Structure formats: structure tokens, C-alpha cells
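Excluded from the complex is one protein chain; the other protein chains are retained at their positions.
By letter and in written order, the chains are A, B and C; residue numbering begins at 1 in each of them.
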Amino acid sequence: MQLGVIGLGRMGQIVVTRVVEAGHEVVAFDLSAEAVATAADAGATPAESVADLADRLGDDKRIWLMVPAGEAVDATLEELAPHLDSDDVVVDGGNSHFEKSVRRAEETTAAYLDCGTSGGPAGAELGFSLMVGGPQWAYDEMTPVFDAVATGPDGHDRMGPAGSGHYVKMVHNGVEYALMQAYGEGFELLANGRYDLDLESVAKTWNNGAVIRSWLLELCEEAFREEGSDLGDVADHVSGGSTGTWTVQEALRQEVPVPLIYQALAERFGSRDEARFSRRLANRLRYGFGRHEVVREEE
Amino acid sequence: MQLGVIGLGRMGQIVVTRVVEAGHEVVAFDLSAEAVATAADAGATPAESVADLADRLGDDKRIWLMVPAGEAVDATLEELAPHLDSDDVVVDGGNSHFEKSVRRAEETTAAYLDCGTSGGPAGAELGFSLMVGGPQWAYDEMTPVFDAVATGPDGHDRMGPAGSGHYVKMVHNGVEYALMQAYGEGFELLANGRYDLDLESVAKTWNNGAVIRSWLLELCEEAFREEGSDLGDVADHVSGGSTGTWTVQEALRQEVPVPLIYQALAERFGSRDEARFSRRLANRLRYGFGRHEVVREEE
Amino acid sequence: MQLGVIGLGRMGQIVVTRVVEAGHEVVAFDLSAEAVATAADAGATPAESVADLADRLGDDKRIWLMVPAGEAVDATLEELAPHLDSDDVVVDGGNSHFEKSVRRAEETTAAYLDCGTSGGPAGAELGFSLMVGGPQWAYDEMTPVFDAVATGPDGHDRMGPAGSGHYVKMVHNGVEYALMQAYGEGFELLANGRYDLDLESVAKTWNNGAVIRSWLLELCEEAFREEGSDLGDVADHVSGGSTGTWTVQEALRQEVPVPLIYQALAERFGSRDEARFSRRLANRLRYGFGRHEVVREEE
Partner (left out) sequence: MQLGVIGLGRMGQIVVTRVVEAGHEVVAFDLSAEAVATAADAGATPAESVADLADRLGDDKRIWLMVPAGEAVDATLEELAPHLDSDDVVVDGGNSHFEKSVRRAEETTAAYLDCGTSGGPAGAELGFSLMVGGPQWAYDEMTPVFDAVATGPDGHDRMGPAGSGHYVKMVHNGVEYALMQAYGEGFELLANGRYDLDLESVAKTWNNGAVIRSWLLELCEEAFREEGSDLGDVADHVSGGSTGTWTVQEALRQEVPVPLIYQALAERFGSRDEARFSRRLANRLRYGFGRHEVVREEE
């Protein structure tokens, strides 16, 4: 089949490559001519504009958006709008908030699929996990493409109606924060504990048969191999946090307790704050009631 | 080589079977004659007592204990003591507290290896992850056995001196509690969230390529397949908790924050308490300051 | 001075009574004729409608709204609008979200003061704590009324511009959740601990000189006196949660970690959920990796 891909960053190029390699025809566009050239090298037909891409696809357009979540999605949809009708299918493969996907599905003439995409750059070889929301017929139509982009037929499924793909992906990311922090706590205890351990060896041994083996633990193993058991100069500063924040916000709305996910997110916030006010106040209060010496910052 | 195995419960039988299948000779003993018979069926030489087992092993004894953590280990070591000398090696493959393993290593004439064993019954086919503490020479001597019991040469390693194997296993279990609770929070949000989802499909899709894929997530997938997306009649009651408690206790001693592991443990405690006193007090206090109606238990 | 009070529930009646007792003139209105009659008994001039109340106040109107947060505030402001000019002052003494107060301050012709009110029914005798946001001149104008409604001149202050009063009140309530849960944890441990304690005696002894003495602890003492050390039939069900949820949402926006406030809120959510899904999954997973028996709900 024929697929238009708009947005040719790292993830978009992987989509192009995997779909081309699966024997499909790809028309590719990006604002960067260089990115379009890269896609062309991988076997895609270059397009000069969104309109040009739409023209080249003919009837029953199948289009995959891999642009940054937020305004770029709306801008692209607006440009696409004149070229779409109800037989067309648009996939948003980015990390959009599910409520925006619901709105976009309502506003778009074409069938709209929100597609949570997980796996990162490693997905280039292995394929991704794709969580898809939207009309069943559109999902069925896109199955050959999903088979190619995902790890295979088991690596994608329709979660439910509009928004459900990005909803499940949002929760996936919340869980991801908590898993990372959970492994982190274990390794922090080992790094500060009673034995002088080779943490790469610990992670490797665990990855071979232990209950907590996982892909994230393989990444821990890799991190210790490359950085050492003390993680070298890796800083205590965790960036990001938007999808984790969305997960906690949704959990507040649903009144579902998610203390581990919350704490993992709070650790990120804490890592970016030089001196936590709450602890500075506790320091001072201990003087107030117990005349314990106040620790002061050095000049 | 030749190995004596004492303790022939589910895990001990797996050790027997895997070591026999690797071409080694096994002498097996358990207080249950039936368990000894099962081991014999699997190819082990049955022993009638600890003393008999020791006799059958001759010089340079290699003995694997797979008895319940606690008094059973000490009782077995006491019975073994007269038969051991410094060329012998004893492995404790159970879930002993690392401080007890340090003490036993000091008290035992033989070289003593504490071996954290992870993988559960699934290890019968796949082999276990083995985290070993104790003298290097003893670890080297036991390598053929470890190769057989573990998933292979990568599935075992020497962590460090006495106690380090059970120390690393303790932390493994603490992380395990947190991972389980983290997945649980994600699925709880999905189960109570905006979409009517097939959680087996969610777990399956995640297991194929998503960042949070893991063996525990495969077990989630299996649970939803067998119990349904609502988990049927599975109760809100999580048993166990000793190794998680040990992990938190050690983290307190090392002054390492482990809030996710702690919370996962606290959830277990909470699951066993019909009515949490702290929340009953909060319920009553809201009347105290705001005249909010107190919710009372029905007769 | 002269004050119009709209909304004569429990809190509104306290405002009326305290302002009348301080020697001011009060015009009072509520949709309930009975509530208006009660206010009249307390010395207020009854009004028959919002318009009537506005007419009776003449120029330079000073009006206190004590209606439920949400639509009732907007509806009342809409009714008041034709009667207001820029020399008038309207106070919202309810638990409105600060962002709504900012919007209302912009939309209202009169000066608008958002006034966080804390102290509950006990404030009838002691007076309230009032956290006020809005123009300085309007705050100054209202000072005689604030002196009367608050515990005295120290019981009220201008926090800053529009919204800041309700902002500080929102955070107050978040802290309140955490304090209640903190006391609850302590008493839960004592109730389940090694000694058979009289918790009223514990609370009373603490309230007399201990570091953790507080008004909430006095309410704990009262609760144990009235319900017994086992809290009798008080249920594990904590209602409410909106201001705590707002606090956590704002903390997410500001990227400030508030794990204690979050956990206190999560305990409320948990108290309303018969069987926590996350723990049911953990129960089942323990079978998955360890063949631990699954606890099932009884028929």
C-alpha cells in the first residue's frame, strides 16, 4: 500500500524505513529539505509540500504524522484539511494529549487514529509498540503499515475509540517513570550499601532469569557498562515530565491513587531544585523547638 | 561433578532436575520420603539422612541447601557440621537474611556461599538468576553447578564476600515490590479510567516493543488472560512482605530514601487491614472542624 | 459601617452575628426565607432579594458573599452587576478556586476581594482566619468588618492581588489534609502497637506542652473522648478532596514536590474504593512468579 509520512525526525525516519522495507510505497515530507533527502535515500518519494504529498497520494489517502506534539499537529492538520475526505485516514504517531486527539478526531474530515508509539530509537531495528485509538475500519485499513512499524502483528492493537491510544500511552509513560525510579532506588541502596558491588554484574545477573528482568534493566546494565558503577559525571537532574504530569492529573480526576507514579514525578521536580524550601524550613524549625544548630549555606 | 541437595520442595526439585540433566551426579535428601522418591525418579541418588548424604559425597563435598529460610538452615548446618571440613562447599540457595548468612559463613568449617535465587517455578525450564556471595575459590568450584541451575553462565555471578549474594537478592525483592505496584497503579488507572479497555491487549501490546516491557508485564498479561480485565474474584489482599521489610530496614540503616519501595510495602500492609485507623480519624476530624457528616459503619 | 451579606448558611450566619455584635449594620439575604428570618433575629435587616439588598445599602456598597463555591457565586454576581459601580466592594468568603476569583475580579465593576475563610463552626465564638486578595484600598475599607469576622486584627491580612486570598486558602487546605493524615498515622501506630493506650489521654498530654500540640490535635482529643480509643463505628471513608486536589494540581504546574499532601489526598481516594485494583493485581502476580496462593474473595 501507499503511505504519506509527514515529519521526518528520528522517529519519522524509522517509520519511513520500516514501511519501505516492508514493501510499501512511501511519500515523505518535512519542513527540512535535508530530512526529505534522507527519506528519499531510504526509498521514499520526496514531496515538496503538504499539498504535494496529498496530491501524490491520490484517493484513499493514508497519512502518518510524526511531528512534535502540540501546535505542529494542529498546523499540519490545518494544511491537510482541504485535501482530506471521509475515506482518508490520518494517524498521529506522536505524544499528543488524549483530549487533544479526541478534539482533532472530531474536527478532521478523515478518519483519525491516535497512535501511542513506544520503543524509542531502539525501535529502528525491533519495531515499536503501537497503541491505537479510533475507528475500527481505519485501524483495519492501516494494519499492513502497523505490522511494518510495530514489532509485528502483536506489537499493535486497537485500544478503543478516539483518544484511547494516546490515553494508554500516557499511562504507559507514567508507569515508566515509576519503574525507572524503582530500579534507581534499588541501585542507590546497593551503591551506598554494605558491599562494594559491580552494578553492571548485578544488572546482568538479574537480567538473566530474575523476576525483575526487563528492557529498562537492560538499559541499566548498559548504563553501568558505559558509565561505571558510580555513574561517573551523570548529574542529579532529570529532565522531562509532561506525560507523567498528565498521568497524575488524570488520576486526580479519576480519584485513583498513584503514589509511586507521583513520587517518581516529584523526584524529577526535586532534582531540578537546588535547595528544597520545605527542607530548609525543617532545618530552621529544629532550632525553633529544640535549639538544634541551624545549618547555614557557606558563603 | 557430584552435588548433594538438601531440601526437596518445589525449588529443590528444580535444582536436582537441572543439575542431573546437565550430566552431574546428585545425592538428595529431604525429611519427606516422598520428596526423596521424586528426586530419585529424576535421577538423583536418594539419601536416608543428612549423615548418609554426607557419607555418600566422600571428600570435597559440594552441598546445596534449599530449605526454608530461618531455623531450618541452622538446624541443617548443625547436623552437617561433623561431616564438613575446610575443603567442602555449602551453598544456601534460600531467602536468608544476609546478616544470618554472614554469621553462618563465620561459623561453618566449610566454605559457605550465600546464593540469592530468583525466577520462581518458571525457572524449571529457563533456569534461575543466581547472586552469589562468599569465597572466590568456592564460587569457581561450584561454577558447573551454577551453570546448570542458572539460565547459563550469564545467569550467575559472584557479587562479593559473605552475605553479598543474599544482600543483592534482598534488594532485588524490594525493587520487585515497587515494580509490581507501579504496574498496578497504571492498570488501576486504566481500569477506572475513561475507556473500556481490554487489559490483556494493553499488556500484550506493551510487551511487544514498549519501553516498559518486562517479565512481570508478561505475568500481568497472563493474569488478565486468565482472570479477565476486571481480575474476577482476586481479592485486595497481598500476603508476604519479609524481604521488602528487610530492604526498607537496611535503607533506614544506610539512610537511603526508598519511597517507592516503602509505599509498595505499605500497600501490602494496608491491604490486610479492614479499616485504616488513620482514615477513620480523618473522617471524624472533618466533623470536628467543619461539621462534615461522619460516615458510620452500617450495623 | 454597613454590610450586605448574601448567603446565610452556617458560615453566613456567623458572619452576620459577629458583624452585628461588633456594632455594624447588616442587611441580609438568602434564597431561604427561614435563613433570612434567623439573620433578622440576630439583628440584621432582612432583604427580599439581591436587588432589595442592593437598594438598602445605598452608595459605596460593601457586600459579603457566603454562597457555595461554583455557579452560585457567578449567579449572584450576575444579579448584583446592575447595582454595582467602581466604589463598591464585594467579598467572596467561600472556597472558590483562585483562578475563578481572578476572572471574577476582572469581570466585576466593583472592587473584588477573594477571602479565604478558615476556622469552621468553631469560628462562631473565636472568629475566623481570613486570607484576603485584591486591591489594597478595598481591603482597607473592609477592615472594620474583617476585624469583626476574624479573631481580631491579627486574624486577617491582605495576601496580595486578586486571587491570592483563595490561593493561600487552597494551600492551607492541602496542608490540612497532610496534618490530619500525619496525626492519623501516629495514632494508627499507637492503636495497633505494643501498649493498650488511652488515646484521649495521649492527645491531652500532647496538647499540654508537646511540640506537636495544635488545634487539630485538640480535635483528635475530642474525637477520642466522644468516640473512644477505638473510634467506635467511625468508618474508613474520608469524603471531600476538592481543595486538596487543587493544591496538587497547582503543585504539578509549579513543579513543586508535595508528596505528603499528595499521599494524604490519595488516602482519601483509597478509602472510597472497596478493593484497590493495584493490590489485587499484586496478589495475582505473586502467583505468577512464585506460585503463592491467590487470595480470592469469598462468595
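As a working rule, a contact is a pair of C-beta atoms (placed from the backbone, for glycine too) under 8 Å apart; a residue touches a chain by one contact, two chains touch by 3 or more.
Everything numeric here is computed off the predicted structure, so don't read it as measured data.
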Sole contact to the chain not displayed, among C:164, C:245 or C:278: C:164
Which is it among C:178, C:223, C:238 or C:281 that touches the chain not included here? C:178
Touching the hidden chain, out of C:129, C:245 or C:278, is C:129
Determine and list the chain B residues touching the chain excluded from the picture. 211, 241, 245, 248-249, 252, 255-259, 262-263, 265-267, 269-270, 272, 276, 289
With the missing chain put back, which residues of chain A would touch it? List them for me. 10, 119-122, 180-181, 183-185, 187-188, 191-192, 215-216, 219-220, 222-223, 227, 231, 233-240, 259, 267-268, 270-271, 274-286, 288-297
Residue-wise, where is chain C in contact with the chain that is not depicted? 98, 118-120, 123, 126-131, 133, 150-152, 154-157, 159-161, 163-164, 167-168, 171-172, 174-176, 178-179, 181-183, 185-186, 188-190, 192-198, 201-202, 204-217, 247, 250-251, 254-261, 263-264
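The rule is short, and it goes like this: only the chains that are shown with their structure count from here on.
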After discounting chain B, the chains linked through touching read one piece
To the nearest 5 degrees, please report the angle of the rotation taking chain A's Cα atoms onto chain B. 180
State the chain with the largest centre-to-centre distance from chain A, centres being mean CA positions. C
Return the distance between the CA-based centres of chain A and chain C, expressed in whole Å. 40
Separation of mean Cα positions, chain C and chain B [Å, integer]: 49
When you check chain B against every other chain, which residues touch at least two of them? 119-120, 181, 183, 185, 188, 192, 215-216, 259
